[in-house]
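Before any comments, here is the structure.
Removed: one protein chain of the complex. Kept in place: all other protein chains.
And now, chain A:
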Amino acid sequence: VQADGTDGNCVTFVLHDEDHTLGNALRYMVMKNPDVEFCGYCITHPSESKINFRIQTRGGLPAVEPFRKGLNDLMGVCQHVLNTFERSMKEYRAQR
């Protein structure tokens, strides 16, 4: 993970060994944050497995914050999906 940018509000993260799988999901979670003015990702070159993930915040919030929050939210979503899925599988099995 590398970061560069002029001030703390607008940062481009370079994520290695990632592609649309995490990029699109993370972009969606970060966009839900009302503090974020701009969020996007792109794949620099299809032969290289790395993505540029850019976050720009409104006002004085450092851009690392929405990134961290997005990751935490995504983990929360996954945890919830896992719990719901396992619960429904258990019910389905019990019912059969």
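Worth pointing out:
We adopt the following convention: a residue touches a chain if its C-beta (ideal position, glycine included) is under 8 Å from a C-beta of that chain, and two chains touch if they have at least 3 such contacts; residues count from 1.
One rule holds for everything that comes next: contacts and distances are computed from a predicted model.
Between the listed names "DNA-directed RNA polymerases I and III subunit RPAC1", "Phosphatidylinositol N-acetylglucosaminyltransferase subunit C-like", "ATP5H synthase" or "Non-structural maintenance of chromosomes element 1 homolog", the UniProt record for the complex's undisplayed chain reads "DNA-directed RNA polymerases I and III subunit RPAC1".
Touching the missing chain, out of A:Leu22, A:Ile43 or A:Leu61, is residue A:Leu22.
Where chain A meets the omitted chain, the residues involved are 1, 3, 15, 18, 20-22, 24-28, 62, 64, 67-68, 71-72, 74-75, 77-79, 81-82, 85-86, 88-89, 92.
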